[in-house]
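Part of the complex only, each chain left as placed.
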Amino acid sequence: MTETINVAVFGAGRIGNIHADNVAQHPHACLQYVVDVHEPSAAQLAARHAAQVASVEQVLADPGIGAVVIGSSTDTHADLIQRSAAAGKAIFCEKPVDLDVQRARACAEAVRKAGVTCMIGFQRRFDPTFAALKGRLDAGEIGEPEMLVVTSRDPAPPPASYIARSGGVFKDMLIHDFDIFRWILGGETVSVHATGGSPGLPEVAAAGDISHAAVTLRTRAGSLCQINTSRRAAYGYDQRFEVLGSKGLLQAGNVRPTQVVAWGADHIASDKPEAFFLERYRAAYALEIAHFFDALTHGTQVRTTIEDGIKALELAELATQSWREGRAVECSV
Amino acid sequence: MTETINVAVFGAGRIGNIHADNVAQHPHACLQYVVDVHEPSAAQLAARHAAQVASVEQVLADPGIGAVVIGSSTDTHADLIQRSAAAGKAIFCEKPVDLDVQRARACAEAVRKAGVTCMIGFQRRFDPTFAALKGRLDAGEIGEPEMLVVTSRDPAPPPASYIARSGGVFKDMLIHDFDIFRWILGGETVSVHATGGSPGLPEVAAAGDISHAAVTLRTRAGSLCQINTSRRAAYGYDQRFEVLGSKGLLQAGNVRPTQVVAWGADHIASDKPEAFFLERYRAAYALEIAHFFDALTHGTQVRTTIEDGIKALELAELATQSWREGRAVECSV
């Protein structure tokens, strides 16, 4: 009979709560500890799942803990990965590994040395629509993929204070899209071009970032990717992509809360997309955690490794450079 | 603090399993017993939720049991409702109350006398799309409802043996649609016309039933409803309706598993609707059970009462009569 894996969740914020709830649902995972610098948040989340509040040290020292889920703030990821790896724990860590590529690589090295499983939370790969598209692409439905167009927009920009320490739009937002690009088109990236601005959002510019970006990537095989993004879309959270292949096109559309359509005197109206990432990727968050524990249980590989996390980060860094220097950057990623 | 309600589930078949899982998810419900004439099914379901297998008698005799969920075969509903009511249990019962209106009325009487809560499982009212439409209708978005068109089709007919004891298509399938009609248009029904046939499905005709039916209802207020149904739709499970109001139209569409759209050499293709009722109404089943326990917890009314069950059954009976006699039937339901 399969043994249960005892789990600690680092971070009791919005995403930590999601992960903890999904851990609690998994038949072979048992949420044991919740860790957060903000004690009341940890306590509340722990109480909901009959878990205990603990410190990082307690978690890592407890030999009964088989896996940790890192959902704390980005600046804590690298340290927690390295210490958890050293303690022999399997690791699930939210993206990004770190804002600094060197530190991220050190994490990967620590993971390799410890021989532990480390999965990075690129939940979009687990979204039912995106995953179905990928499956059909892999099955050859549209032949060879040639061109990918990604639309990725947030409903509203975060506070300027957040933006200032976010690592910039390419590491903060587009890291997911870079992962989608790698997942869908595959192969080696040889050129990155990024440009952008902050039309109508001077506070974003003042924070040293841009709100609107247009990125173009080219692979060695000659396939192309365009990503358009913005930190503000008045109509909500927009998450679509489409792949042109030699035999057709596959589109992944937004998800709407309901299928109600209203025909009125002015127009025919349907729902806006799901409000934001927690709603849009609800199923994906559950499926990625299930995948992590299934992989641990069956001793199989996880689908989104720390190497994937580093590659996406490298692309984000190249895009940042391209934008800052106003030129296309050649590379080999 | 809210007390937990201990629950017994009658029936460990497909729908019993769904209900039991949803009971287990509810924060204020605890699945204690599973009852089924087929012992292994009961045992398997009980094991999944650390519940016990029990007999009807044990359940009803246990004063710790606050509510029962009846998901066993239709012919057991009336007896279980009456005995559970007599035992003072709150009751959630799958539709229909019974195939016989008189027996159903006796159940309602028993429930009234015992003063217990009794909710009938018209889960469609809890479907997010249908419920959103109803909310917008009630908010006056399209003025007064004037005409309802319901499309309700199963992917494939059940075995002839099932059809023979199903009570016929009107009681077996359309009872849900009659409830939708009552819910959306409201008011007193004054006329029922039903006709149909079994094109291409002689086995349905041989079982004394029809596979395809067209029903028209008129209310005293002058609003109209047309229901078209079939036991076979090669493209899957089709569950749509639309309401014409004085100021516009509200449509409730099917739900698709994914939002992938494929553009190929022949056409542009999207997913078929969700496969069947378990998939299509997954959320609805969870929400109706949540509603039941929320109502018990807060002492509020349930939304789909045994009276709703009886009214839908009466309409099904009138439709059956109309079809059999080949004439429109005047009524007051």
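Read from first to last, the chains carry the letters A and B; within each, the first residue is number 1.
The criterion applied here is as follows: a residue touches a chain if its C-beta (ideal position, glycine included) is under 8 Å from a C-beta of that chain, and two chains touch if they have at least 3 such contacts.
Only a predicted model underlies this, so the values are computations on that prediction, with no experimental measurement involved.
Chemist: With 2 identical chains placed here, what is the total number of copies in the full complex of this structure file?
Modeler: 4
As a working rule, only the chains that are shown with their structure count from here on.
Chemist: Where the CA atoms of subunit A average out and where those of subunit B average out, how many Å apart are those spots?
Modeler: That pair's centroid distance is 40 Å.
Chemist: Can you tell me which positions in subunit A touch subunit B when the two form their complex?
Modeler: 128-129, 132-133, 136, 141-142, 247-255, 257-265
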